[in-house]
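All protein chains but one are shown at their positions in the complex.
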Amino acid sequence: MNFDFSQEQIQFADALHRWANQDYQFEQRKHIIQSASGTSDDAWAALTELGALALPVPEDQGGFNGSAVDMLVLMQELGRALVVEPYFATVFAAEFLKLAKAHFDILEQVAAGQTKLAAALYEAQSRHEAYDIKTTVTANADGYVLNGKKTVVIHGAQADQLIVSARAGGDQLAAKGIMLFLVDARSPGVSRRDYRTLDGMRAADISFDQVQLPAIALLGREDGGADLLDAALDYGITLLCAEAVGIMEATIAATLEYLKTRQQFGVPIGKFQVLQHRMADMYMEMEQARSMATLAAVKQSSANVQERRRTVSAAKVRVGQAARLIGQQAVQLHGGMGVTNELPVAHMFKRLTMIELSLGDTDHHLARFIAQSDFAAA
Amino acid sequence: MNFDFSQEQIQFADALHRWANQDYQFEQRKHIIQSASGTSDDAWAALTELGALALPVPEDQGGFNGSAVDMLVLMQELGRALVVEPYFATVFAAEFLKLAKAHFDILEQVAAGQTKLAAALYEAQSRHEAYDIKTTVTANADGYVLNGKKTVVIHGAQADQLIVSARAGGDQLAAKGIMLFLVDARSPGVSRRDYRTLDGMRAADISFDQVQLPAIALLGREDGGADLLDAALDYGITLLCAEAVGIMEATIAATLEYLKTRQQFGVPIGKFQVLQHRMADMYMEMEQARSMATLAAVKQSSANVQERRRTVSAAKVRVGQAARLIGQQAVQLHGGMGVTNELPVAHMFKRLTMIELSLGDTDHHLARFIAQSDFAAA
Amino acid sequence: MDLNYSAEDLAFRDQVRAYLDTHLPSDLQHKVLHHLRLSKDDYVRWHRILAKQGWVAPGWPVEYGGPGWSATQRHIFEEECARAGTPAILPFGVNMVAPVLMAFGNEEQKAHYLPRILSCEDWWCQGYSEPGSGSDLASLKTRAERHGDHYIVNGQKTWTTLAQHADMIFCLVRTDPDARKQEGISFLLIDMKTPGITVRPIIMLDEDHEVNEVFFDNVKVPVSNLIGTENKGWTYAKYLLGHERTNIAAVGRAKRELQFLKRVAGKQQKRGLSLLADPVFAHKVAALEIEIMALEITVLRVISQDSGKPGPEASLLKIKGTEIQQDLTELMVEAVGPYALPFDPAYLEGEQAHSVTEQDDAAPLASYYFNFRKTSIYGGSNEIQKNIITQMILGL
Partner (left out) sequence: MDLNYSAEDLAFRDQVRAYLDTHLPSDLQHKVLHHLRLSKDDYVRWHRILAKQGWVAPGWPVEYGGPGWSATQRHIFEEECARAGTPAILPFGVNMVAPVLMAFGNEEQKAHYLPRILSCEDWWCQGYSEPGSGSDLASLKTRAERHGDHYIVNGQKTWTTLAQHADMIFCLVRTDPDARKQEGISFLLIDMKTPGITVRPIIMLDEDHEVNEVFFDNVKVPVSNLIGTENKGWTYAKYLLGHERTNIAAVGRAKRELQFLKRVAGKQQKRGLSLLADPVFAHKVAALEIEIMALEITVLRVISQDSGKPGPEASLLKIKGTEIQQDLTELMVEAVGPYALPFDPAYLEGEQAHSVTEQDDAAPLASYYFNFRKTSIYGGSNEIQKNIITQMILGL
């Protein structure tokens, strides 16, 4: 048993870290957020050059075939720097293609940094339930026709290609009848409404009005949509957990620094025992979250689907709990400065909050954890 | 609006307080618990003389017709002194008679301290659900025949008369079909198994084997059992909440005293900020619990049954939460001394724990609170 | 013990309710009920409506224009305003500088300022906090040097709420730098239009402009603007801090927001059911509702014991009140889940009638949650409040 990262992983993390420290500092990030597109071509080029886009892509498509643990290392670094580029959106969506073993051309473009992707899964009524789909798909002579609306699609307007879930039949919440498609974002009938999100990113509401798709747009088997969706979501969640752990590290470091320098009543406020113990609580939360984020990454490759599901849901729960406590308390310990937009801590808090709400919140994943058959099999 | 206790109420509390300070000190209580009966005739006589037994009984039966607020004052004092006598059992059971306006002779004996009562309601499968009754009752020419078993009946073996819930029909959890009876504890077919409880009291498992009851044993109308049970339980819960608040006061006082005297690292441990804030949390919990215990007592007389139910359940929830935090933290702040049986704090903790588990725990009453129609009527 | 309102109190409640029904402008009410941001004009408009009715300063003595209400009536009024969803009456004039003026101001000051506060002719802001002072207020450094009939003020204040709209600021300044910390402080009223004053916005984490830094660069202030005695300002500051803090618990608003939470949760789905029917979520809401019920009684108990000056129990009310407010906003965000992510300032500011996502209930909730993180920090952080409970109530 061995928890160490490999030499390659450490070097990769170091390279990302150097880039972010140099070219993605707090002020630079602020300008990117305020820009019209909300993303940076320079940053994208840098991430491509560093191999971040190639990392998760299979070797045959020009990638490094990186494991979930490789991605853990990477996402922690991006978390630390609060990167707002459409990286997560792209690699999460790319996972659908990898799992479906299809559209190798797109994967090649992803690896080369030439294409951005986004996954358009959730709808106005679905809340955390990805199976809750009203968007419809019907087969026709040319392939499929898509109708419906997706909401809060992260970096949906910045994407060139979209992964879209739709329902060919079955009840609104059923696993049966779910199908997944690759859709060119510029297809006739696709309209996107771009907006900011509170964590400095972008999202879009996307309408599909009689969008004609070719037959090859279908990902995987006709009856395999739910399993594919489930597996890709678990991958996405694992990435978010890793990102959150990176943010927690940065948050705790920033708060410690503040406690050591900020003076009140003639002493650094870090000398007050109540604040010390609060920090100890935050530290313990982070370590427990790190353990689960690590386990989730390791179990991504498990052949046992039950085990993957329960571990990933457990990780999302534990990371979500830690994210909330660490985010809120970091702000509290920063006092007035913590509630301004001027220090990184507020931005860390906001991103941690939004991660908690993304791809299923804590209660959603507690329920999913309980629903796995291991739970009651005592 | 006025939260003050009356002169009479204050004088009554003072008298009880003086008695407990004199004749019901910690060591005296310890001997009572270790005695064969687990109760004290002297204490019972004193409580009778002080008017505690007469207080809740109507004037026509020789009582003082005390309100729930009068009883709040009284139960707080008994809580403070951790009284283990069958007082709560008796006055809780007496409430069934008062509500049913029946068996005035028994109420007269209660007021005079000549009779002890207990309510035998819960069963081996019912957990917190008082409507979950398997004990059966069938009518016959002489009245009713009772069969079944009640468990953890507080002071069941010390009682002369029992209030017993039974089912004449309906599903196991239904309100319909519940009937309540007054049963002489020495009736043929009644057998009792006495045992200690962890808070220094006694309880019994009681079997009813073909117990013949006269027709007048029935309390209230044949179809009014569930409402009677519900109302009497709300009264009992209100008493327990008041007792708990009294214990909280004593617990907090004892812990404060300990923090002020106990030295460590050369200072009283009450100088450590973490322990100070823990005490502040305990204090706030107590005040919130006190507010709800007070409100529950006031709402006992409400004509609006919904309002009574939701307020009483809310009080049990809030008192239960406070009881747990205060009990656990008082022990923690006492350090090693807190986990011995030698200081009152451990006994306070144990009684607070047992109150939390009695007449429906926190989750039970949260669910009951939610089930009232006001909750969803937003 | 009697927890019922008297017939007189009930009649008063009905009167207030009827008045608000007819006089609260629906556009203002809409903004408040939907967590949108209020403009300067919104605040002023509502202030003047209440002023016309004579109700804008419930805590003032009748001689200065107060309505002469009892503590219970004031509580009822606050409750009804919260229930209806009125804008707040900002405290800086009515509840902060005014009591100090009444207690320590001279006749000219009272005659000049108090009517202008009632009519909202002057918008006041508070110059207490400084960078680096935080919870240790008395460590302030802003300097006022006496030069004949005026002071020259130099220094900086921060966290100055809505100073961008203000006509006047009341300031704690150091007039004797050699005296001990709490001594040598004076209480000055300063016209915000005086040359040398610069206001710099501080943007909060929800990107709202609510507070500011205020810089004083050789600002000339007439000595006639000094309250009371030079170097005795700390006494006045403490008087102000101790004044009128029962509504700190904001139970009325909490009750209104609880209903909002239930309404929003009732519309959201979890596994095909209304979220409010989901036992796990309902238990959280119920526990919070019970906490609010308890705090309402605790507040009433404090009011009923009130000798006019709130004691350290105010710290309990502040802690519990802010915890409840934060828990409410937290559950609101939980309720709407991913629909909390979009950030739509144009909708928040009232520039657009609907949110970009068309989820108008959900759109402001994350901002609202983020905004409310400040409540456990300002007005004496909750940690400071616990110190007060520890020392003043528990004697540790």
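First chain written, first letter: the chains are A, B and C, and each begins at residue 1.
Here is the rule we go by: contacts are C-beta pairs under 8 Å (C-beta built on N, C-alpha and C of every residue); 3 or more make two chains touch, one makes a residue touch a chain.
All of these numbers come straight from a predicted model, not from anything done at the bench.
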item: Absent-chain contact - pick from C:Glu257, C:Asp278, C:Glu296 or C:Asp361; value: C:Asp278
item: Omitted-chain contact residue, chosen from B:Asp70, B:Glu95, B:Glu108 or B:Asp199; value: B:Asp199
item: Sole residue of A:Leu259, A:Ile326 or A:Met348 that reaches the chain not shown, by the stated touch rule; value: A:Leu259
item: Which residue of B:Thr138, B:Ser191 or B:Gln263 touches the chain not shown here; value: B:Gln263
item: Chain not shown, touching residues in chain B; value: 122, 124-129, 132, 151-152, 172-173, 193, 195-199, 203, 205, 262-265, 272, 274-275, 328, 331-332, 335-336, 338-342, 346-347, 349-350, 353-354, 357-358, 361, 363-364, 366-367
item: Touch list for chain C against the chain that is not drawn; value: 278-280, 283
item: Chain A, residues in touch with the chain not shown (by the definition above); value: 1-6, 69, 256, 259-260, 270-271, 273, 276-277, 279-281, 283-284, 287-289, 291-292, 294-295, 298, 311, 314, 317-318, 321, 363, 366-367, 369-370, 375-376, 378
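FYI, only the chains that are shown with their structure count from here on.
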item: Distance-to-centre winner among chains (Cα means, whole assembly as reference); value: C
item: Whole-Å separation of chain centres (CA-atom averages), chain A against chain B; value: 52
item: Intercentroid distance (Cα basis), chain C paired with chain A, Å; value: 38
item: Of all residues in chain C, the ones touching two or more other chains; value: 383, 386
item: Sequence positions of chain A contacting 2 or more other chains; value: 272, 274
